[in-house]
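Coming up: chain A.
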Amino acid sequence: MSKKNIIVVGGGLSGLMATIKICEAGGEVKLFSYCPVKRSHSLCAQGGINACMNTKGQNDTTWEHFDDTVYGGDFLADQTAVKGMCEAAPKLIKMFDRMGVPFTRTAEGVLDLRNFGGQKNKRTVFAGSTTGQQLLYALDEQVRKWEVKGNVKKYEFWEFIRIIKNDNGICRGIVAQNMNSMEIEAFRADAVILATGGPGVIFGRCTASTICNGSAVSAVYQQGAEIGNSEFIQIHPTAIPGSDKNRLMSEACRGEGGRVWTYKDGKPWYFLEEMYPAYGNLVPRDIASRAIYDVCVNQKLGINGENRVYLDLSHIPAEYLERKLGGILEMYSEFVGDDPRKVPMQIYPSVHYSMGGIWVDTKHNTNIPALLASGECDYQYHGANRLGANSLLSAAYSGTISGPEAIRWSESDDIGEELTDEQLAAAKQTCVDEFENIINMNGKENAHELHHELGDLMNRYCTIVRVNKELDLCMDELKKILVRWNDIGVNDKGHWANQEAMFVRQLHNMIIYAMVICKAARMRDESRGAHYKPEFPNRDDEHFLKTTIASYNAETHEPNITYREYDHSLIKPRPRRYDVAKGGK
Partner candidate 1 sequence: MSEQKTVHFIIERQDGPDSKPYTEEFLVPYRPALNVVAALMEIQKKPVTKDGKKTTPVVWECNCLEKVCGACMMVINGKARQACATLVDQIPQPIRLAPARTFPVIRDLQIDRSVMFESLKRIRGWIDVDGSWEVNTAPIQNPYTAATAYEIAHCMTCGCCLEACPNVGPQSDFIGPAPTVQAYLFNLNPLGSFNKDKRLNALMEKGGITSCGNSQNCVQVCPKNIKLTTYLAQLNRDVNKQALKNIFNK
Partner candidate 2 sequence: MFHVTFYIRRLHSICGIVPMGLFLLEHVLTNAEAMGGPAAFNEAIARIALIPHNIMLVIEIFGLAIPFLFHMIYGLYIALQANNNPAQYGYTRNWQFALQRWTAIFLFVFLIIHVVDLRIFTKGGGTPISYALLDEMFNNMGWFVLYLLGMLAAIFHFCNGMTTLCMTWGIAKGPRAQSVVGKLMMLVCAVLCIVTIAFMASYKMH
């Protein structure tokens, strides 16, 4: 039998973890990424990674972590999967510790833990304010070791275009494009793992990296993979709006006494304090987001009519701020140019994370045989809303599942015949033709302008507050944008590092994915987790305690939405309320 040959697409935390697991099982990995893997988006995670270490005398248990995650996700997460993740978490932390992650330590040299939103025990392991960066680097280093040993071949600056199935419909290869030479190549594999991250860039400006465009997910969706729970998009209430991206402003600012306000009738209006006298500025993320949205969009009271309000720390002594929030405030100064110790910061809610993604089973298999998905690009673990500091955990953990599962595929007889030369050539030719067509587009539209419009549209209708009538409108607009895509004019006709042409291809995938988010949001007539509809303000377990499944309709380019049962047998759903202490179980 031939060597176990796995393709991993994406070199973030999940892809690298899977790669390591595959190498350890004797497999060989072709690792595709469209940036050096060390620059993947996982490094933007700041706060930490949750794991029940129980070193703070709080009798923390993995069950408690499991319960917090399920409760935080408004009971929409597959409980078998979540339970597995929470139980594995402490072992993963020990592994990272051995790999040399410079975690923040207590005076006696053991890993320190911090509090994080939605959890009452200290359970978040952290490395200063750059936990994601440090975890990613540790795995990057381990993968480099495997690269030296010859088990990993990296294809950095290669963009994934599509998967290739054999005659039995089993995924046995991919087509990818070298982003410098523009050469398009087809590759064989025993199994393919997609670990390509979230789709934030569909919303234009968000807290994600510019590379998180969901294009790969959309590509496999168009080839038959199902997308689950795509309507669940997490919004962070306090981000610094920017024309290039929105940068996260930590929740700690409100925690340390920051006040949110805007001008009303020429005077400062502390609307959170007025609307929610009990909690004031410390209301949970979703409530804060909705209030800011209401003030700016419905009441049109944003600063200078723009969508932003003040987050004010200037009344707090500078010395106290320096001690508590030093690094964060420096970040604001660096990117905005104002000193938040003196001038109120300007913030607005921003798209932050996608709970939904490619539907997978608990072993991270998609509905296409031998195609696996892990990390933010899959839909697992977070249900309707993600708990802070669970994203790094789910990314790393999913890699420990998808890697060995890919090995299992490679050893099984179920994967059928490997791709013939003809099949490879045909798949390659499809992509070459498609790319040449893009290069030859001579229409009137600018792809980046069109993307800007897509982002505006999605931000307006598919984020904090969703209204069915508006979602219908949004869908119509998306269809128009899809048509206008055909009228794009490509300025760069070259065949060397042509970023514009690649972006045009990505944009098509983004529009298709946007339709999935929009339609799924339209169909879910309830409010749950991050998905809020004023017309249906309550959770409706009777009808919607189900996973949303979107599958592609090639005729209309629209998704077909169905609902699928999942495992919620371990913890019975109970109302999710953060205005009182967490309900008993």
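To be clear about the criterion, a contact is a pair of C-beta atoms (placed from the backbone, for glycine too) under 8 Å apart; a residue touches a chain by one contact, two chains touch by 3 or more; residues count from 1.
How were these picked? Simply put, all candidates are chains of the complex that A comes from, given by their letters.
Source: prediction; values computed, not measured.
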Candidate touching chain A in this complex, from 1 or 2: 1
Touching residues (chain side chain A, partner candidate 1) in the complex: 17, 20-21, 24, 35-36, 38-41, 43-44, 91, 94-95, 97-100, 102-110, 127-128, 130, 133-134, 137-138, 141-142, 144-145, 147-148, 156, 180, 209-211, 242-245, 247, 331, 334-337, 400, 446, 448-449, 452, 491-492, 494, 496-497, 499-500
